[in-house]
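The other protein chains are all here in position, but one chain of the complex has been omitted.
Should a chain be cited, it is by its letter among A and B, assigned in written order, with residues numbered from 1 in that chain.
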Amino acid sequence: MAPSGTRGAAIDIRAVSKRYGNFAALDNVSLHIEPGEFMTLLGPSGSGKTTTLNVIAGFTEVSSGALEVGGRSVVGVPAHKRNIGVVFQHYALFPHMTVARNVAYPLGLRGISGAERERRVNKALDMVKMVDFGHRYPSELSGGQQQRVALARATVFDPPLLLMDEPLGALDKKLREWLQLEIKRIHRELGTTFVYVTHDQEEALVLSDRIAVFNQGRIEQIGTGRELYDEPATLFVGKFIGDSTILRGPAATSGGETALDIGGQKVATAGRLANGGTPVMLLRPEKLALARPGATAENGRNRLSGRVGEAIYLGSGSKYEVVLADGSKAIVRSGLDAESFAIGEEVDLLFSGGDAKLLADDATADLTLT
Amino acid sequence: MKLPSRILLGLFCLLVAVWLVAPTFVVVPMSFNEKKSLAFPPDGFSWQWYHNFFTNTDWSSSFFSSLKVATVTALVATVLGTLAAFGLDRMKSRASGVLRALLITPMVVPGVVLAVGIYAVYLDTHLVGTMTGFVLAHTMLAIPFVIIAVSASLEVFDRRLEVAATSLGASRLTAFRTVTLPLIAPGMLSGLLFAFVTSFDEIIVALFITSPYLKTLPVQIYSSITRDADPTVAAVGTILFLVTSLVIGAGLIIGSRQGRR
């Protein structure tokens, strides 16, 4: 196997827009991908992630902006001259060719024949553990098998960049999880740059070095999974990645502190919104704690009263949905050793101000969630 | 390189479309010709050929014969064809494949060969120039179209719906009447229309089994064309084109309404 990290191409997308009439499928998108990196484009359907992939692959021409792959501009270069591997959502295996001929197809186009072609087809099929299926037709394979063949076909000609468009979208959960690990392994073995499109945030967290979150044709934030979870730049990102509780209410800013009024109770956190907008607080489930009303709590913690609406036992702990005084819902995760609460019970919701993320309210964050 | 090839392709298609449609429209101006000639472009303007069509008994009687034959044929073919399509659908075995191929053969048997054979049989059974003779032959020719149309709707018909209806308390007959029939009705209707058109437009068999007492419209048109240059033919063509366009247009509108629902 080639040493990892040396064979991938860098991608530089600078201020790329794609307009269809008045509609902007991509609106001034910039994204730099390091050689050998696993970059996931994450977002709801219609957010521009697939358009970005099509732009890189050459299936869609940009309206404006610059696009470089491996330091070379590819604007105007037709798809077949870009030397980029693509794995499609519905596999796109040629139904009139056997598995082996499918995989050999790009080699034939590159003038590789005879023993060398056979060796590379075998190597690629071996990588995806499909060597024994070379003589079969795609229609004789299961979805997972077809996807592995598609992966072999897209990598057999050693492209420095591999694009994958929701490749696991049509598969069931078990198979998906197993193939995610396979894709990770193949990424390690090949050292190729991977650009992966998905709307599944868990999948993005499992696979990626970095994630670019798309919304309405723009990139909301680029970062590692941890950065996106702990430090979401926008409310949309915070809601799209992981579970979250959003506190909304009349805001008051004094000094370096922002306070919200939630159904008559005040919660406060340090800091203020830099760019204006209506502040809201975003809280992760594990940063919230539940207590019986009146129980003593550490100083300086925010306290909101509510009622348990739903209690779910998860094995590794419990998950509660708490209805607050203003009717909004909070999601709380507690460990195994934590106190347990029953549905309908009055509870207090506790959190420290430092754990609350102060973000600008954004109506589209609610609408575009899938 | 991309754009010019697209334009070329579009132009080519336009040409093909014109080629497909143009002959239809040539007939329209001819029907208003003032002279008794089929030279193009026509001279002057007159309604006389339409007048001739409605008053000349040769034309009107052949028109009504065609209408009668086609109506009876369409009804009989729809019933027989629908039954057969159902039978084939429920068989789902190798036998159904063979039977289906057999029932569709009228479409590929060369018309003249068939016509000669039918003529021979009808001479022996005294069916030449009879309504029964026409209806039998035309029904045989039309059944394939009904089978194809009804089979197409049966293919997309989910038979679990019938089972579901039965589970909700419908008898097999009620389930058929209230669930199956409404869902395959569009297929039956298009089969009926195809059968009607097949009969109304059929000429080869008709040319052989026609008699002075029973002549269908296509036979009348054919003999008119071969006899002299009579623009009444163009008038007939225009009327037929208008009527069928109206029927099909109405069908399209109804179809798209149903589709939207």
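Operating definition for what follows: a residue touches a chain if its C-beta (ideal position, glycine included) is under 8 Å from a C-beta of that chain, and two chains touch if they have at least 3 such contacts.
The rule is simple: contacts and distances are computed from a predicted model.
When the listed names "ABC transporter permease", "NADH-quinone oxidoreductase subunit L", "Cytochrome c oxidase, subunit IVB" or "Anti-sigma factor antagonist" are checked against UniProt, the chain not shown comes out as "ABC transporter permease". The chain that is not drawn here is touched, among residues A:S142, A:T224, A:T253 or A:S340, by A:S142. Against the chain not shown here, chain B presents residues 9-10, 12-13, 16-17, 19-24, 26-27, 30, 38-40, 79-84, 86-91, 93, 95-96, 99, 102-103, 105-106, 108-114, 116-121, 136-137, 139-140, 143, 147, 172-173, 176-177, 181, 197, 200-201, 203-204, 208, 217-218, 221-222, 225-226, 233-234, 236-237, 240-241, 244-245, 248. By the touch rule set out above, chain A reaches the unshown chain at residues 57-59, 78-86, 88, 90-96, 105-106, 109-110, 137-143, 146, 153-154, 157, 163, 170.
Methods note: only the chains that are shown with their structure count from here on.
Once the centre of each chain is set as its mean CA position, chain A and chain B turn out to be 57 Å apart.
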